[in-house]
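The complex appears here without one of its protein chains, the remainder shown in place.
Chain IDs A, B and C follow the sequence of writing; residue 1 opens each chain.
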């Protein structure tokens, strides 16, 4: 059986596993005060060209979103996000559990537009009853989005400008950041992201790490007294060096981007293969998630050979199916999948 | 200047004020253990034809919604509501502050449809990732809605049936319940409401009381150990008899409905007056809130004679303006307003 | 039957009732934007000799504590309070419901000492694991305390100095503030309180009002964007003028203090009466709550003539019983009670 359900099927990149093995019995202080963590932070700052950035390592994506958002907002504020944003759909209400409303804005191919954000905030403060409404306290977006799509640099610049105009921070969920940066369609570098966002995270869980996400606060101090907030959210890893060591490895010799590029190459091969055989796509994704439309017979037939996620159905009843590649996808698996089309 | 901004401009019905005055120096136990409160509960149960109902008195609407919803849900559950529901728009995130997501469903003239609720819940549990999503734990609706519209009895029966089918409670926000029941378009009695809802509240603040809302739990026990939940929400009035005494008065000799009928008569007079002069309405409301479309000149001109709320604008740029009547509205004020058209 | 259970048995001072009656059908804007509220704020600022103070009116004590504390703290911070503090004992976890720990310090006759506060905070930051502990973000105390006792001016000055030294706000719960200020033992005025506290509230519910508490923030801005926080806590009264009008009356011609003095006179008469007959006291209270030790026979016998609260028992098994007087206590009731001793 072939597996394309998601991008966290395997463990970690062999170079990381090798270092975990090699350092396994070393004794290091806990909670991120070890030298691997310090080194990793340094390398990430360099990769972001943001020497003043504050870096924090957390364990998983939902946890990172909930913790960062709680740190950025006052209790009566909410977070703007596209309706399809992960925090609005797939986090079991983790944001609301900290008391904050997710204010859903229209999505366009998974993206929120600067215009919509600007209009929402402008209308909000023009409404005489705004004191009774949840104040928009920050903007959340994903890059790539939950549909695999990408913001262009100018789109992100506009969003960043709108946030600055209204004095709210822009937070970017980079659970799959590597797969965005590695895409041929991307016109942004990590340094661009760091320049345009107030806070973002570099996803490790889906891009080569065993687990772990690196939070980058590009405006020092913006997350306040973050350590106890992390602890309070149950997000503080006792053996913090596990996170440091993984990110240190990912940001040595550009490993993060290199392995992401492999995932993209695999995704593009899969995409071309489906397209060549006349399949249509639900959305035109340039990253590692591909959303293919399958009639139900084909879907049933393929399911004997491969696992994948069914995301929904088109109006005409065909299935919308997601195939995900990753840094670990084997080219022969793609070949075999295409063979079964 | 005439005032039609809202339905809580004045104090309380003179009969209530008279009793407050008369009993002012009586000594009664606190927190609702006095005989006025006990009497009021009995009268409400009779009016609801629901002898087993549990009655609780709280102070205001947002507080009541937040407290009841917190009592009905488990932490990981959310509350279904139309996008225009008061809890989704005008409660400053009080629901989220207790950790619960408001799951917004499409609104149709301010109402949610049984079909939409059924489909949402069905689709939810059909989604293989539902464990990562906020479980729909109850349904919230307002009667009358925030747009002044009414559910018909068959609509509420369908909503009630859908909730039963899926095993979730139906909660009705009756901040203006009197103005619904008193409307010529209403085909439901208080007993119907009690039969079809698991929990609802009878709004006092906007319908004759100085303040206060009466929560009716028609399935005893459904609110659990409600007393400490009320206290924890800061919703326990020390001098509880103030609430009991007001509702005792409102439910003596049918006062609640009688004064509500006055508000409706005033609203209908206002509505006809506007219609006769060719004004259009944003929505066809049979209750005490009337939403009139005014071009900006007229709006400006009228604003020298009367206060009212501007709710928004039509696509063509005209203002949508709300005029609210209440139990206290004077007929001569309506006459004078119509004179200025 | 005589009643000494608590200080909120009756309604409101007749002058307030008279104004409620007189203004009952006036039309005023909601939510505290009316002129009565504006006037009341002005009078309170004058009484506090604090022209820059921000004044907000809320409905009840637990609600006020929860709302103010939530406004003052960051999510990871807690509130220091004596173990006997109302927020630590009798608010059903309302503070924790907003996510904040009540950090209990030793109490001495219901009071917290500046030394204990200083040592706690100093030790906290000296502990290498403090990042894993709840940071002390503010100090809460009651004046008078839950035992009826009073801080002296120098005690409050020391507490205020310690808070300043450590950069945390001092918040004073004045649910019975009038009964403190009116006590012969008090060596502080309202202006002293305002000078020494960052935020406090002037209790109305127990001192002459029907309900209502006046929050005084002596450092403008310290409560942040307080309006939506109040709304989110369900603490925003629709007919805000009810609060304004009550406090306007209480702060006209010194009514608040004058009626409090009556309560104190009644309490002292009761205290002397018990003492004269040889009764002992659990605590020496100079305010309106008197804690008398009764053997169980006497307690049983008195309970046929009067209601009172049993607070606990001494080690030898006698009952500790609270008698509360208020602005409304009738002297003949005291006489009759003493007669039954």
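Note that contacts are C-beta pairs under 8 Å (C-beta built on N, C-alpha and C of every residue); 3 or more make two chains touch, one makes a residue touch a chain.
In this text, all values refer to a predicted model and were calculated from it rather than measured experimentally.
Interface note for the absent chain: among C:22, C:35 or C:90, the touching residue is C:90.
Contact with the omitted chain, checked across B:75, B:106 or B:312, is made by B:75. Checked against the full complex, the one of C:132, C:164 or C:305 touching the unshown chain is C:132.
Within the complete assembly, A:29 is the residue of A:29, A:128, A:220 or A:312 that touches the hidden chain. Residue positions on chain C in contact with the hidden chain: 75-76, 78, 89-93, 96-102, 104, 128-129, 131-134, 309-310, in rising order.
On the side of chain B, touch with the chain left out of the figure occurs at residues 70, 74-76, 98-99, 131-135, 224-225, 227-229, 231-232, 236.
In the full complex, chain A contacts the hidden chain through residues 3, 5-6, 8-12, 14, 17, 20-21, 23-30, 59-64, 66-67, 91-94, 97-98, 205-206, 210-211, 228-229, 231-239, 242, 328.
Heads up, the rule we're going with is that only the chains that are shown with their structure count from here on.
Pairwise, the chains sharing the most contacting C-beta pairs are B-C. Here the CA centre of chain A is 41 Å from the CA centre of chain B.
Averaged C-alpha coordinates give centres for chain B and chain C that are 33 Å from one another. In chain B, the residues touching two or more other chains are 91-93, 97-98.
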